[in-house]
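Take a look at the following structure, please.
What you see is the complex with one protein chain gone and the rest in place.
Letters A, B and C mark the chains as written, and numbering starts fresh at 1 in each.
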Amino acid sequence: AEMEVIDVALTSDIRSTDPGVNRDANTDTVMMHVLEGLVAYREDGSTGPLLADFVDISEDEKTYTFHLRSGVRFHNGDLLKAEHVVWTWKRYLDPATGWGCLASFDGSNGDKIESIEAVGDDAVVFKLNHPQPMFLSQMAVIHCGASGIIHPSSLNADGSWNRPVATGPYMLGKWVRGQYIELDAFADYQSRVEPRDGNTGGKIAYATKIKWLIIRDSAARLAALSKGQVQAMPELPAAEMLQVRRMHNVQIISKPMLVNYGILIQDRDTLLSDVRMRKALAMSIDRTTVASLVTEDVGVANASVIPSSSVFHSDIQKQSDGFHPDRVKRILDEIGYKGQPIKLVTNRRYPAMFNQALLVQAMARQAGINIELEVIEWATQIDRWRSGNYQLMSFGYSARADPYFNYQSILGDRDANKTKLWDKPEAIDLLAESARVSDPDKRQQLFNELHTLMIEDCPIIVLYSLSDVNAVRTSIKGFNSWVFGRARFWGVKRMEEGS
Amino acid sequence: MTNSVLANDTVLAVENLHIDITVAGEKPKPIVNDVSFGIQAGGITALVGESGSGKTMIGRALLRLLPPVARVSAGTMLFKGTNLQLANDAGMRSLRGNHIGMVFQEPMSSLNPALRIGFQMSEALMLHKNMTREEARIHSIEMLKRVQITNPEESFNAYPYQFSGGMRQRIMLASVLAMRPALLIADEPTTALDALIRKEIMELMLEITKDIGTGVLLISHDLGMVAQYAEDVVVLRKGVQIESGKCSDILLSPQHDYTRDLMGALPARRTDMLEKTYTKPLLDIKNLCVDFKRSGSSFWKKSNMVRAVDRASFAVNQGEILAVVGESGSGKTTIGRTIMQLCAKSSGQIFFEGQDLDSMAKGKLASVRGNMQMVFQDPFSSLDPRMTLEATVAEGLRHNKSLTAKEKRAQAQNMLTEVGLPGDFAGRYPHELSGGQRQRVCIARAIVAQPMFIVADEPVSALDVTIQHQVLKLLARLQEKYGFSYLFISHDLGVVEQVADRVVVMYRGKILEVGSRDDIFDRPCHPYTIRLLEATPRLVKQDDTSYRLVDTVATRTNAPEGYVFFNHGSIPGAAITSAESVMVEIAPGHIVCCAAT
Amino acid sequence: MSIAKYLLIRVLLASMTLFISLAIIFFLIRLIPGDPAQIMLGNIDDPVALERMRAALALDQPVIMQFLNWLHRLVQGDLGVSITQDRSVLSIIIPSFGVTASLVIPAVIIAALIAIPAGSVAAWKQNTKIDVIVMTAATIALSIPSFWLGLLFLLFFGLKLEFLPVVGYVSMFDNFWEGVTYLIMPVSALALTEAGVIVRLMRSSTIDVLRLEYITHAYAKGLTNWTVRTRHALPNAIAPTWTMIGLILGALLGGAVVTETVFTLPGLGRLLVESIFARDYPVIQGCMLIVTLSYVCVNVIVDTTYLLLSPGASYD
Partner (left out) sequence: MISEWWKICKSRPNAFVGSLLMLLVFVVAVIGSFYTPYDPIAVSTTERLAAPSLAHLLGTDEWGRDVLSRLLSAATVSVAISGITAIIATAIGAFIGAATAFYGGWFDRIMLVFMDSLLAFPSLILALSVIAIYGSGEYAVIIALSIAYVPSVVRVVRTSGLSLKRREFIDASAIMGNSRFFTLLKHILPNTLAPIIVLGTSLFGWALLAESALSFLGLGVSPPAASWGGMLADSRYYFENAPWLAVAPGLAISISLLGINLFGDALRDYLDPRMKNL
């Protein structure tokens, strides 16, 4: 028999329900059940319409017309109209809202929405300052609350945030801070008719309630899972996999994400400014082993800035300097490296970053490179990352939908922005071009060239693509992992245990 | 029941008592060896002997309250025919307090600080005498009245810290005697009390015990007091019974060598002293006042200022011993400490070699300080427990730049030898010494830098007569050798009589009388001085073999013409003087505190 | 000194302590590298968004201004709004403090109730089997790290025997009995370690008291062992223990971080640690206010009761 409630373990409380304003990964996971934007990511990371029935893009690629689906209702029963979209977007574009993704749309970074207008009740026109092939993808970004459309009654009378009145398959129920959040199925939800595809189609709320239990301690989470107090445990740390694999009635569902982990290199450091040194380091690391040990065999070794599960990850992206510890010694002799210690900054907040650092340290040591770990707190590390104050840093980039964004994170003006690692003008041009063209083959070409340049310069050692790993009890049917790694419980049924 | 006890009944009979101490891993060490004595109802038997001779142990053994390491190894103790060793625990408990009472050696620490006096007193009454709470209260208050505690009702509900040592001693006595025990063991009931209170307490005890026919075991090393009050006496030495018998036989005409030594060590006026002539005063004190801020004695009272020394003036001459006597708390130590600059004075002046210490430059003051030293009242507290004797003494030479470290050590060694602590003592630590030895270290430290002036604060109070005798002899010898001047602080008149050239009598911060030793002891003038003298029974040598108990009876004199004796509590029964005090010289060098009429 | 004056001085000193602690924490946390705005953005690199967020959080002002502003609002009873969570600091702290208090207070009370009799008995029966057993148990209890003990508890009672819940937390105020079941394990783990400390202290202070003359004197009155030990020795022996219990309570009310971590209790300690990780300045400051306040209050109360309990102690 089907059960009404699905209990999910959450590592920490959500921060707020205000879309894209005060958020973190857990907030996004929960809110993606509630919020829906005009467009959303599909299963493969591409963008598809969600509240929009379809999107017309003008010839000059500067005018986007979103035709709304009919019969979509807000959680308060009101029908979705174009005016709601305009209102919502105006609110997002108002700096006072504090929307985290404002800079992508207000011209701060060059891209700007010039105007938003409703055309009747069911169409909205967005005018842009110049063609932006990434525009739709930006709108779907999950940490922006997927630019979810909300009803004005989401706000209090004074304009402050109250609670989300949106259009998702679930609506916010009881939220006891620090303890649990309940999502109730929205009876009037109108799913797209297409089958399940990422955040877009087939969003049917089988369970009437999803209860997210906040359990901070991993051992306690495991215990809860093994006793069936929760039926799902998203973001299973690799260290716990061994134990979960031995549990009865629990399965691990995983899939590589659009996420890259690796070692950032500060090439303005005297020692590391020598590309041979960087290459030596790269060659001392056995990516396959690192990937398999750190992720317990669910991650995929990857040397490219483009995550392995990206549609743009071609054979070219599989090329790398490879694992050649024997050559390392020669290179080291050549440049006269005498075992000067190199500090590798890492943290314990993210086990993958910590463990990969541990393994890199061990492997480099074997090859004759003396790496010392410097374990700092995540907040401090983020600070160091922003200021470029490190030699090596163990790091991971969260999911980016398009290779453009992946490259953008490392490539750019390094004096203006210390988080950038690479500033080869040739590469910067290639990247800029990839943002201008929309033809996939053309773009693939550009990304291939970028990869070759990247391997040559070695500004970063990408190690692997992390997988989204979920432990769910076998009573949970229809659960899928995703390249964005946000657990989704629509289209998921919970059966009675043992049946 | 106690009424039925007849005067000649034997309350206690101790025969061949042996007590051993066993320290882990060592052989048992006897501390009481074959002691026998008896106590009659209504009689007082005294246990005397030097410190550490096992007196307290015997008292405790009777109540089976020996420390865990000690054990009665042989002998019998019969209490009214009951063998105390055969009694079971419950039987022993019914005897304790009820039939055998004990007043412990330390009056300050024998009362539970956390419980009210009344509770501690009525507890045993309710337990043994089946009194109700109310009956016990009435009975206790009556007892408090008898021991002359003012405000007995209030005191009943007070805590021990609200009472002085003497009062606590009286309360202890009251609480023990309230049970009307057949046997009272009084362990040094009067140490640390001044002569007046001592007398008061002894009289009280005598009175009450006679009333109820209690037999008393009086433990003491004060031979004068024993001679005055006890009928029988047992002399102990290192746990061995030297002599026993009637007090008059033993103390007044001692036969045994040890008893004779003991008696010979009693302080006595020296007749061989030369008449000294003084040229100029070494130390001159004018109108010295010292105030202390004292926090309120109870939670609710405000703190107030206490005048510990009130307009004191006197001089100490070169080569002279000036004694300061007076009851406990009269300000003797405070005067000494103020001279040493350890207390801040409120007003007045101190001149050393004619120079005002206040107006002296810092460097000069340091060198003057080097010429003054002090032997502190408490020898234990005044020695750094972590320093060897040699280091302690050598520290006195620290500021002498002309000596090398080695020379300083050698000189310290010499000094230790000088005070009778030779050889291996140099490397010892204070806790390895006896009280008398410690006192001698303090003296060595004080004199090593050869000061001109020494404040000796009760240098012999903690010592039993024999050791006291040695120390006093030493002081005199050193004085002769080095020509120091002393300010000799003591409340023991016997000792003062033996050593002092001149005497200052103090009472509650005020100097009441100053005069030469003979003035004070033979021609006392102020009624307080007289009371003090009269409260001190003295054993005086009659001839080579016999002693006599002398009660001082001084002739009372009248105050000089136009004055009355100043009285701020020192003359009971007389009106408190409200006028300013004046010091009147009634004979050359003999000054008494009066007030104009 | 009168009790009123004593209390006045104590309270004055306590407020100074409070102020200094708060000033230290205020500047200390701003000294720590890490920027709450950037933490919220994570590895998203967007300088514009970062600046906007910093301005919104008033982090762009000089630190001293921030301090004065904070003090100014504090005297009005306003602790500010959390950076990471969308609500007032007070509404975050109070429930957390409630959790910690409902963990710590019962634990300390239980520890005291076990330890005071156990320590006393050990002292009474000094150097006997009972003493050895009690002291060995106490020393062992003291020697097991509480997190280790907590893990063992979880494994044994929670997972193997399954009679106590291992997950989550229900407030006693919401559902008393259920709340209690969640507290049993953490409270006993905490109580056990603290009991070890108290037993040893109680034993040694009792032994000290039993050596004193007035105890012998009490025996000399013919009182029974029981009366002497309970009525005469206990009140005096308990005084140092009482102070110690106060210190333990004061320290633990500041958050039993490790115990809270092991048993996943949403207490003040964890809140504080997590807020530091997230650089949620207003919450850190609010937590420290409560921590210091409870520490200082407990100490003033303990010291004052100590004085009332032990007549004759001095007040300076």
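Definition applied: contacts are C-beta pairs under 8 Å (C-beta built on N, C-alpha and C of every residue); 3 or more make two chains touch, one makes a residue touch a chain.
The model shown is predicted, which means the values in this text are computed figures rather than measured ones.
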{"item": "Contact set of the excluded chain (shown chains only)", "value": "A, B, C"}
{"item": "Residue, one of B:113, B:370, B:420 or B:560, that touches the chain absent here", "value": "B:370"}
{"item": "Given B:180, B:332 or B:445, the one touching the chain that is not displayed", "value": "B:445"}
{"item": "Full-complex contact with the absent chain, from C:142, C:234 or C:307", "value": "C:142"}
{"item": "Of B:382, B:461, B:516 or B:567, the residue in touch with the unshown chain", "value": "B:382"}
{"item": "For chain B, the residues touching the chain missing from this view", "value": "23-25, 69, 337, 340-342, 366, 369-370, 372-374, 376-378, 381-387, 395-396, 398-399, 431, 442, 445, 449"}
{"item": "Where the unshown chain meets chain A, residue by residue", "value": "218-219, 237, 239-240, 242-243, 246, 289, 293, 348, 354, 358-359, 361-363, 372-377, 379-380"}
{"item": "For chain C, residues in touch with the removed chain", "value": "13, 16-18, 20-21, 24-25, 28-29, 31-34, 132, 135-136, 139-140, 142-145, 147-148, 151, 155, 211, 250-251, 254-255, 257-258, 261, 269, 272-273, 276, 288, 291-292, 295-296, 299"}
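The rule is short, and it goes like this: only the chains that are shown with their structure count from here on.
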{"item": "Chain closest to the middle, measuring from C-alpha centroids that were averaged per chain", "value": "C"}
{"item": "Chain A and chain B: spacing of chain centres that average the CA atoms, whole Å", "value": "88"}
{"item": "Chain A: positions in contact with at least two other chains", "value": "none"}
{"item": "Of chain A, residues touching chain C in the complex", "value": "12-13, 15-18, 22-24, 95, 98, 100-104, 108-109, 143, 161, 177-180, 213-217, 219-221, 223-224, 226-227, 229-230, 349, 377-380, 382-386, 395-398, 409, 417, 419-420"}
{"item": "Contact footprint of chain C on chain B as seen in their complex", "value": "60, 63, 65, 93-98, 101-102, 104-106, 109-115, 123-124, 127-128, 159-162, 172, 179, 295-296, 299-303"}
{"item": "Residues of chain C defined as touching chain A within the complex", "value": "32-35, 38-49, 52-53, 56, 84-87, 92, 95-96, 151, 154, 158-159, 162, 166-169, 261-264, 266, 270, 274, 277-279"}
